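Written out below as structure tokens is the structure these notes cover.
Partial complex: the chains shown occupy the same locations as in the complete assembly.
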């Protein structure tokens, strides 16, 4: 996966003259016409260049050719010698290298053709496109090396990070529940349980049950309540009825006990 | 190699390393790896770490020595705000939890046994825990039967969440409201309650 992205890169910042290849840390700057190239050097050569444009640029720089007035004959000769050598040694060449060879040969032949004077004004130099591409490629080759020199995370700086305190607890967003969810749950229970109707639920009955919970809670904190403390005048008649029903229901469910020490005396509520 | 480093540089380097590292660093790692190139006593290193600890007093983070080495960590008082950066959505409540809640709301005060009786299935402690943790139910008493089971009721938070002032404001299921029957039982006229 990341081997491609994190592979050992050849030195980027060196512009010219580039070594032909690096073999076991040693530069190999060979000329095919007069020197033997060790086979492993050729293998590295293929990997050292980013394709035929990069390789051509290398040849141009090495021979100090003028890129805008490209000596097609010589550059083609140089290029072909390397390509032939590599093919002789049975190295698998990327197709782009062969396409470039064909292009060079074509440009060469077009330059050798006799020119027609009447067409001269409109005929474009056959080298123009290649030179344009070489120059364009070189711009981005330089841009890539500039990019490589930028201060970079994990190499030139590291993100500052602190651990979380020991008391850290994730912030949990609790699930939403709608009234409809609640009613639908209730409805499900009702459908399942036939006799649920006996525990009829009405608004009034709910008030009673709420009051039952309230009285129980008060009893839990105070131990006992006087009967009169369970009624609040502000609630009006309806409130009095609700409290009364709640007390009756609590007694019926044996949750509280009512005691009266003497006739007409104060009635006390306490937990059963 | 034995390079020199002054105290200020030493503190800066230690600070940069401790912040860049994603794990605590021991004194040995600092001295043998990071500071391998420098001529330095362990004592000087310890003094620098002490100074660095002091430098962060009164800041939002602190340098602490854990069992695994030194590390910077956020001060406890800011944890709840940091947590806001990574909210975790907890899963929706199960049908069982919703039914239990509905029964507690409409039949309170009610014991777990009574809920089980109506629902016909076991009510797990986990479900009750979920509702207690949410603050929607509480124990309002204990039923005086063997085991003294807790009596559950809804809380004011429950009412607030559902936007009602009292349980009476909760909607009812039309098919479940035999109003007449109710009033017959307790022998009252409908008019008496609004």
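The letters A and B name the chains in turn, as written, and every chain counts its residues from 1.
Simple rule for what comes next: a contact is a pair of C-beta atoms (placed from the backbone, for glycine too) under 8 Å apart; a residue touches a chain by one contact, two chains touch by 3 or more.
Remember, it's a predicted structure, so these values are computed and weren't measured experimentally.
S.K.: Hey, what stoichiometry does the whole file give for these chains?
M.R.: Formula for all protein chains in this file: A x1, B x2.
The criterion applied here is as follows: only the chains that are shown with their structure count from here on.
S.K.: How many angstrom between the C-alpha centroids of chain B and chain A?
M.R.: The computed centroid separation for chain A versus chain B comes out at 28 Å.
S.K.: Any idea which chain B residues touch chain A in the complex?
M.R.: My answer: residues 16, 19-22, 24, 61, 71-76, 78-80, 82-84, 86-93, 95, 98-99, 101-103, 105-109, 118-120, 134, 140-144, 151, 153-154, 161-162, 166-173, 175-179, 181-182, 186, 188, 192-194.
S.K.: Considering the complex alone, what residue numbers of chain A touch chain B?
M.R.: Listed in rising order, the residues of chain A that touch chain B are 158-175, 177, 179, 181-190, 192-193, 196-197, 199-207, 209-210, 212-213, 216-217, 219-220, 237-238, 241-242, 245, 248, 254-255, 271-272.
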